[in-house]
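Shown here: the complex without one of its protein chains, the others still in place.
Presenting chain A:
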Amino acid sequence: MRVMAQLAMVMNLDKCIGCHTCSVTCKQAWTNRAGTEYVWFNNVETRPGQGYPRGYQDQEKWQGGWELNRRGRLTLKAGGRLRKLLTIFANPLMPSIQDYYEPWTYDYDRLFSAPMQADTPVARPRSLITGRPMKIGWSANWDDDLAGDPSPDPVLRKLSEQVRLEFERAFMFYLPRICEHCLNPSCVASCPSGALYKRSEDGIVLVDQDRCRGWRMCVTGCPYKKVYFNHRTGKAEKCTFCFPRVEVGIPTVCSETCVGRLRYIGLVLYDADRVAEAASVPDERDLFAAQKGVLLDPRDPGVIAAARAEGIPDDWLDAARDSPIHRLIFEYGVALPLHPEYRTMPMVWYIPPLSPVVDVLAGTGHDGEDAGNLFGAIDALRIPIGYLAELFTAGDPEPVRAVLRRLAAMRSYMRRLNLGQEPDTSIAQAVGMSGAQVEAMHRLLALAPYGERY
């Protein structure tokens, strides 16, 4: 056992209002400069939708992440090191600027400088790449709130069931994304220069700006497309987990500015020696469990001893024990990883969202007058469970259903307390929890005190 510490994040999608404050504060702090105009270390996508860059989840096209080779061993999907070497000067497996979007500005100056003329002055759009006037046709968030036709969504296409994108059955939710700071980062493995590294003390994945040679293999290797190429400096850049902040005890910009109060940051401990094995389980649907299996119980004396042996300080172990991430993944069991099938062991986890029931069900009497029934009507929700499962559990609907049941049970259980009635622990037990656990989970999810979120 080689115990290592990892900073991880959980985002509660059920609370995400899709406001993009995280994106803006992150961009203002880190990437509002020449060379990174198109770069959003943090972005928010409406689901269903194509995402940013367009269709990044289509690994048949982009070949990001890992796969198992014929011998059952992990290999970069885009090809091993030899292939990297052979394609180093012409790597076709990379989104073009048009797949991200062509950044632009406007001729704002015309608003002042226009001489007396026949028409009201206007600032027309102009490309920041070519400097020429342009018609805007794609952006970092083009399909926000179901704008346009979301059917090219690669996740939607993987669903076995037919999802009709029509008014009566409309559904959507938001997916904020940063770098996953994976335990098994394919970007690091893809870099021919050894410029990408994972910090040993907290697992943050960074690009060494001095060593980066701009080969962009990391861009290909990352299935989440969260490594970007700065076209001014010719180097790769990515989300740094705000290390200059977290090192001094301040949460990341995206977390602290999250108006939905849906982000949690905490430390988890994992066994570095078991990562490769866990990432190599044959069945994709076992990856979620395998990934959980790599994470260690910070209260286990054996783990504590091993951690101390690795030089992890005691206050870090305290932090691991207090970690909201550990509680959300294990004790409450409501957090799921994004696309475990990429086999990178992502360390940004998500609580899947509830959604309104579909009207047609209300008409059939499926959902009665009792609000309690409603909170249990998991399979009647608008967001198809299959869709969530394709995002979080490699298509296995059961873990998603279990999470949604727990959220619904919490609501039912707490409603009784809200109305001054006696607690009904059978509601908690029905989802494998105690009343005290439900109340503790409620505190973390609903009250979400600052000091307990981070």
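Structure notes:
Here, a contact is a pair of C-beta atoms (placed from the backbone, for glycine too) under 8 Å apart; a residue touches a chain by one contact, two chains touch by 3 or more; residues count from 1.
Everything below uses one rule, namely that contacts and distances are computed from a predicted model.
Taking the options "nitrate reductase (quinone)", "Elongation factor P", "Fe-S cluster assembly protein SufD" or "Sugar ABC transporter permease" in turn, only "nitrate reductase (quinone)" matches the UniProt protein name of the chain that is not displayed.
Touching the missing chain, out of A:Arg213, A:Arg285 or A:Arg416, is residue A:Arg416. For the chain missing from the display, the contacting residue among A:Lys15, A:Arg54, A:Arg177 or A:His339 is A:Lys15, taking the whole complex into account. Where chain A meets the omitted chain, the residues involved are 2, 14-15, 17-21, 23-25, 27-30, 32, 69, 73-76, 80-82, 103-106, 108-109, 111-112, 114-125, 135-137, 139-142, 144-149, 165-167, 170-174, 184, 189, 194, 197-198, 200, 206, 208-211, 240, 242-245, 253, 256-261, 272-273, 275-276, 353-357, 359, 362-363, 369, 371, 374-375, 407, 410-419, 442, 445-450.
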